[in-house]
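Then we have chain A:
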Amino acid sequence: MSMILLIEQVLNGLQFGVMLFLMAAGLTLIFGVMGLINLAHGSLYMVGAFAAAAVAGWTGSFALALVAALAAAAAAGALIELLVIRRLYDRDHLDQVLATFALILIFSEGTRWLFGSFPLFLDVPAALAGPIMLPGGILYPLYRLVIIGVGLLVAAGVFWLIAKTRIGIQIRAGEADREMIAALGIDISRLYTMVFALGAALAGLAGALVGAIQSVQVGMGEPVLILAFVVIVIGGIGSIKGALVGSILVGLTDTLGGVLLPPLFGTFMQASSATSVGSAVASMSIYILMVGVLLFKPSGLFGGK
Partner candidate 1 sequence: MKLRTLIAAASIAALGAGMAYADGGKVKVGMITTLSGGGAGLGIDVRDGFVLAAKGNENLELVIEDDQRKPDVAVQLTDKLIQSEKVDVLTGIIWSNLAMAVVPAATAQGKFYLSPNAGPSALAGKGCSPLYFNVAWQNDAFYEAGGLWASENGIEKVFLMAPNYPAGTDGMTGFKRTFKGEVVGEVYTKLGQTDYAAEIAQIRASDADTVYFFLPGGMGISFMKQFAGSGVDKNVMGPAFSFDQGILGAIGDAALGVKNTSHWSKDIDNAANKKFVADFQAEYGRLPSLYAAQGYDTALLLQSAMGKADVADAAAFQAALEEADFASVRGDFAFAPNHHPIQDIYMREVIKEGDVVTNKIVGVASSDHQDVYGADCKM
Partner candidate 2 sequence: MTDPLLKLSHLNKSFGALKATDDVSLTLMPGEIHALIGPNGAGKSTLIKQIAGGLRSDSGTVEFAGRDVTALGTVPRARAGLGRTFQISSLAMEYTVLQNTVLGALGHDGGVMRFFRPVMKDRRLVDRGMAALERVGLTDQAAKRTADLSHGQRRLLEVAVALTLEPKVFLMDEPMAGLGASGSKRLTGFLDALRVQAPILLVEHDMDAVFALADRISVLVYGRVIATGTADEIKRDPTVREAYLGAEDAA
């Protein structure tokens, strides 16, 4: 395999990882602050993508579509937080898993009811379409580079938010000790709604960005959700740094595993069976990675407790 191809694949893995981070950041924040497992996070990703596709269809503007995705996902997040999620904070994980599993069913079929069963159209804006030439003669899609840029920017924003702002201080206080923030005179329920809406908005943004190069359809959030869970478990639940490291790790493992494993198996197997066995192992690779990490660090790479 040529160096150029390898670099391109690493970029692909990075882009995938950055996208996962947008999902995982919300999940891990919500878990860290509120102690909640939210299986419905993938539905918020889907809400973002559908809102973006709908608005792009009406107005033709990708920028407006992104704004709509953020707004719709944040609103949907705030709504379910107020109606359902806040009743789950002091429940055990089992109730949380079940209730948010129920939310997935409602969101998926509700979206299908609203938008029909066919995938929607959402395209990359003309200005970002097509490839550009990178140093070293690598031809790479501009839009994917933009995704990497936006993702890293958002990551920096989230780190800044947590480290430097008032709400960040409150979030960190909440992670350390939930009773503490009440003692500090912070309106907990407002903080929770805000954190939840923030996580939802990040998921919605991811859905809209990815929707432009993938298929906007019902159920699109579930595979991403499971990967995002793998990410935060690897990184250590509640840790933003862990989410970032985990995302990149999973993105690279998944991309490079799919590329490198089949030829690797080809070195000691028949070509035809190597392709399918290699692909089979590649599709299991991130789960193997996760199990491996948990065996040596049962609470993830950056897990505190």
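How were these picked? Simply put, all candidates are chains of the complex that A comes from, given by their letters.
What we mean here is this: a residue touches a chain if its C-beta (ideal position, glycine included) is under 8 Å from a C-beta of that chain, and two chains touch if they have at least 3 such contacts; residues count from 1.
Because the structure is a prediction, the values reported are computed rather than measured.
Within this complex, chain A is touched by candidate 1 out of 1 or 2. Those residues of chain A whose C-beta lies close enough to touch candidate 1 in the complex are 2, 4-5, 8-9, 12-13, 15-16, 108-109, 112, 116-121, 123-124, 129-131, 139, 141-144, 210, 212-220, 223, 255-256, 258-259, 262, 275-276, 279-280, 282-283.
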